[in-house]
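Only one protein chain is missing from this complex, and each of the others stays in its spot.
Letters A, B and C name the chains as they come in the text, with residue numbers starting at 1 for each one.
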Amino acid sequence: MLGLTKKDFTMFIVVIVMVALAPFLLNPFPQGSSLAQMFNAGYPDLMQRFVIFGILVIGFNILFGLTGYLSFGHAAFLGVGSYSAVWMFKLLGMNVIPGILLSMVVAGIFALAIGYVSLRRSGIYFSILTLAFAQMSYNLAYSVLGNPASNFNLTNGETGLQLLLTDPRILGQSTTPDGSLPVTNFFGIAMRDSYDLRMGDWLFTFNAGYYLCGVIMLISFYISIRIFRSPFGMMLRAVKSNQQRMNYTGLNTKPYTLAAFVISGIYAGLAGGLLSSMDPLAGAERMHWTASGEIVIMAILGGVGTLIGPILGAGFNEYFKNILSKINDSVLHQWLGFLPDGIEDFLVTIIHPFVGKGWHLTLGLLFMIVIIFLPGGLVQGGQKLGRKISGRSRRDAAKAAEQSKSAAE
Amino acid sequence: MGILEVKNVNKRFGGLQALGDVNLSIAEHSVHAIIGPNGAGKSTLLNCLVGKLMPDTGSVLFDGQSVLGRKPYQINQMGISRVFQTPEIFGDLSVLENMMIPCFAKRDGSFGLNAMTNMLDDREIVERAEHMLEEMNMADKRHMHSASLSRGDKRRLEIGMCLSQEPRLLLLDEPTAGMARADTNNTIDLLKQIKDKRDITIVIIEHDMHVVFSLAERITVLAQGTALVEDTPDKIKGHPKVREAYLGETQAA
Amino acid sequence: MSNSNFTRRGVLKTGTIAGAGLALPTYLSAAAHEGFTNAPTGDTVTLGFNVPQSGPYADEGMDELRAFELAVEHLNGQGDGGMLSTFSSKVLDGTGIMGKKVGFVSGDTQTKSDAARASAKSMIEKDGAIMISGGSSSGVAVAVQGLCQEAGVIFMAGLTHSNDTTGKDKKANGFRHFFNAYMSAAALAPVLEQLYGKDRRAYHLTADYTWGWTQEESIAAATEALGWETVEKVRTPLASTDFSSYIAPVLNSGADVLVLNHYGGNMVNSLTNAVQFGLREKQANGKNFEIVVPLYSELMAKGAGRNIAGIVGSQNWDWKLENEKGDRYAGTNAFVQSFGEKYGFPPSQAAQTCYAQTLLYADAVTRAGSFNPCAVVEALEDFEFDGLGNGPTLYRGGDHQCFKDVIVVRGKENPENEFDLVEIVEVTPTDQVTYPVDHPMFSGGALGSCNPGA
Partner (left out) sequence: MDQIILQFLNGLDKGSAYALIALGLTLIFGTLGVVNFAHGALFMIGAFCAVTVQRILTLSTVVEDPTKTDFLGNPSKISTPYVESWFGPETGAALIDWSVPLAIVFAIPIMVVLGFIMERGLIKHFYKRPHADQILVTFGLAIVLQEVIKAFYGANPIPTGAPEVFRGSFDFGVLIGFDPNAIIYPYWRMVYFAFAAVIIGAVFAFLQFTTFGMVVRAGMADRETVGLLGINIDRRFTIMFGIAAAVAGLAGVMYAPINSPNYHMGMDFLVLSFVVVVVGGMGSLPGAVLAGFLLGILEAFASMNEVKAIFPGIDQIIIYVVAIIIILIRPRGLMGRKGVMEE
């Protein structure tokens, strides 16, 4: 169906259902409980991030997972896309579609230029070339291209490019009647509009922006499945497998890798455009090398070269990043309040270094654990788990059959 | 006028004259072997033919057109396929996929952005690939991971991949190197079959005299970067120069 | 779109059905009643403290967080009450804010605009925070202030020194207690004149980002007004760690004063490098070569170690203020006492500003009798107060900037202990650092109107 094999189609349907029901799935704890305060992730900003970073890593996976070219500068395209979209909101109007389209176009052009040069080399030399281009973009965006005092203020430097009441917005309004900034919208539906659903103690939020991002993520995911299963995708895997044989089979590897690079650059630009559409401020930090590194981490965490891996990796990373950094001692005390005082204090002391200001430490340890024990990422972990469960149930079934047999005798 | 004409080709690496004024003419539909002791320049010559190296001077004409200055993939598209000493296949891909790639290259050229169709829906390509697998007696292995094939199967697969492009000239670089006797004989049989069934020219670089004399119609002997003699196998066997340059060395070794 | 209540097991918790319109999602559905974002419903009110917990300013952020925790304790009537007893407004009585117990959530800005906004968003969307405070850099302050304006909550800025925060990027929902680059320059100028004379040639090294630029502009303008000449303004990359190649040419440039418009790790490194190059022992143009660091903090002084000795700069507040300059700065000792008792060391200026901001917010809500941001804005605008450690202070309505005395400090030559790193040289009175709302360095933006959100 939809040109997918049965297995792929099933997976696609599962992802659709997960995206559609995310507001339920991510808010398992009743509103106001102390577990909800920490573990519920069903609020618009984080849900948007899940799907937007999902798009980013899906795109990165088309390059890295298929061709094996490790780009260490992918955040540059995210940043360029973000800036383009914000400029569109400043100049044209607050509808997100032109912004998103421009962000894809500009990121694509950027990727074409950087890819054309960087793909002249392979291996770590390619990685360093992409890293160098991205760091150049970051440094320039942070300083020279972002000086408010100059006439050429493309990025607004450290603060980040933001909307102003004085922006022209030729197709919209510069300022709303009550004197505030207009909000980003999709043909009139504001991205921050939400619909709250209350079920007993539970509260679920359905956010317009999230569903727009979700739909775009599903389209991106669908396209990525098609690419993986297409002759083009096979050629990309062939590039990763044996470039020499490619060349001696009459195939020019350069346009293949360049096309993959540009496609993944466009995905990154799209993600950047969506980030800006959800929150119209674009900061230069998005282009920093650590941001590029985070993309690589998400891809490997999820499982390189797998279809579903990027989504899992992005979700894992964003979830822990957001949740861990918000836990502080008073939250810990609240959680562990049911324990006797001595034990409570002891546990708080133990956990303290790993949460709040220590969230980097925990995340670093989690990365190491996943990478050491699950070389294939979370997808492999899931498969192992699945096999264990199905293995056990098969064993159980066999045992049950045996028992019934002996009972019959 | 042969299908491949090599004229006065010279190649130097620093102070070393790897090829000195090599001349070679390969007749269409023939099986032509190039032999010579280690360091005679066989690999260098082969690399000059497929675009991996650029000769310093001289010309290489394939079917009247110069191949010099073209990239390996362009030369392949002209109709020259190369089989490597150690089988070069796509180890991460399945056997069928390995076979499909040259079929795409034959039909769609050096680049095709065919990203939205499912490759298994392309019946024409799949059938062609499966047909070639049957011809190579590998149909039952088509869903195997190609890296897990035996060395002999890898060689068959590679040759099959080259043939599925329907090349006019097939270059084989020591195709039986490192093979057991049985595999070697299988390969010889396979190449004989190919020669009989297909409208193809074969150039084979080989160490193993058994292979050379069972296949070749003409033989060129290369020594110290120059073509010593070119003749039929029978004549070559008794040629004094060859004995001196080639067999003399093998005796010493 | 509308909020709806959907009862499955027949349990109806709240009975509100109201239009949310163009609103951020509201977790507490009673918000729609009140007509503003995150209106507190139960017996608690949640404040969001968004401070850098990772990255180079993490220690400063932790100090801010300590001050916030202390402020929350005092508001809830725990501890010794701190500055509640000295604060000129007496409406806070230790029963929380308007009878609601104060709770808080904390997050990590990472000193990145993006991350800070994400963190603030999660506080607003998920935790129902009604006020966001904290931060240790101007880029973050401006970004989060913009977010709070759009979301309809109050932003009480932490440490942010750029003119832009209450200049071209000012917002109706945002308030700054901390001083700014212009005020630093205005406060420093007379002291610099007195210490180093009118005939000086200054060489600026400036961190290449927004804050650096506004400070460079302010200091250059103020010193040029004294008659100083600006020899060169050199921008240094933010990511620099070794400033030797920028410091080396200074001595030979004809300058006799080096102004370091750097903050945090940049400042520690550039100052250390400058001292290594022996600039402080050199003579230029027949005068002693001098180094000025316009914005100073205790943590920077600590990081620079003895290199800071004799270096002049400005501060928003210092813990020795009341002891040395009298009870005009009442509140200082009360705060230092309760902070020191709890944590074992004196508070930094960042801590003081965050503590004061929390109290000011609580006080404004109480005086206004409402958590509605627009009511709070009204209560804070042109509010005059005293007893929070800075002497008589005005929260100016025109740009939401506090005006108060600015302290000029100098690194101590022989510190007696690890907390005693700077000495107060001078306190520049408020009227010398005050500027009109439409001063050119602050022009280009507008407050807009207050946004209550929902």
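Methods note: a contact is a pair of C-beta atoms (placed from the backbone, for glycine too) under 8 Å apart; a residue touches a chain by one contact, two chains touch by 3 or more.
Since the structure is predicted, the reported quantities are computational estimates derived from the model, not experimental observations.
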item	value
Touching partners, among the displayed chains, of the absent chain	A, C
Which of A:Phe110, A:Phe133, A:Phe316 or A:Trp335 contacts the chain that the document leaves out	A:Phe133
Among A:Val183, A:Leu363 or A:Val379, the residue in touch with the chain that has been omitted	A:Leu363
Omitted-chain contact residue, chosen from C:Pro249, C:Gly326 or C:Pro440	C:Pro249
Touch criterion as defined above, residue of C:Lys90, C:Lys198, C:Arg306 or C:His439 at the omitted chain	C:Arg306
Chain C, residues in touch with the chain not shown (by the definition above)	54-59, 208, 232, 234-237, 239, 241-242, 244-246, 248-249, 251-252, 265, 268-269, 272-273, 276-278, 281-282, 284, 299, 302-307, 319-320, 336-337, 340-341, 346, 416-417, 419
Residues of chain A in contact with the chain not shown	64, 68, 70, 117, 120-125, 128-129, 131-133, 135-136, 139-140, 142-144, 289-290, 293, 296-297, 300, 304, 353, 358, 360-361, 363-365, 367-368, 371-372, 375
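The criterion applied here is as follows: only the chains that are shown with their structure count from here on.
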item	value
Between the pairs A-B and A-C, the one where more C-beta pairs touch	A-C
Furthest chain, CA centroid comparison against chain A	B
Gap in Å, rounded to a whole number, between the CA centres of chain C and chain B	74
Distance from chain B to chain A - Cα centre to Cα centre, in angstrom	47
Of all residues in chain A, the ones touching two or more other chains	none
Set of chain B residues in contact with two or more other chains	none
In the complex, chain B residues that touch chain A	50, 71-74, 76-77, 81-82, 84, 88-93, 97, 100-102, 104-106, 109-122, 125, 161, 165
Of chain A, residues touching chain B in the complex	3-5, 226-227, 229-235, 237-238, 240-242, 244-253, 255-256, 259
Residues of chain C touching chain A in the complex	1-9, 11, 13-14, 20, 22-27, 29, 53-54, 58, 61-62, 65, 69, 104-108, 112-115, 117-119, 121-122, 125-127, 137-139, 142-143, 146-147, 149-150, 164, 168-169, 208-211, 213, 217, 235, 237-239, 445-446, 448-449, 451
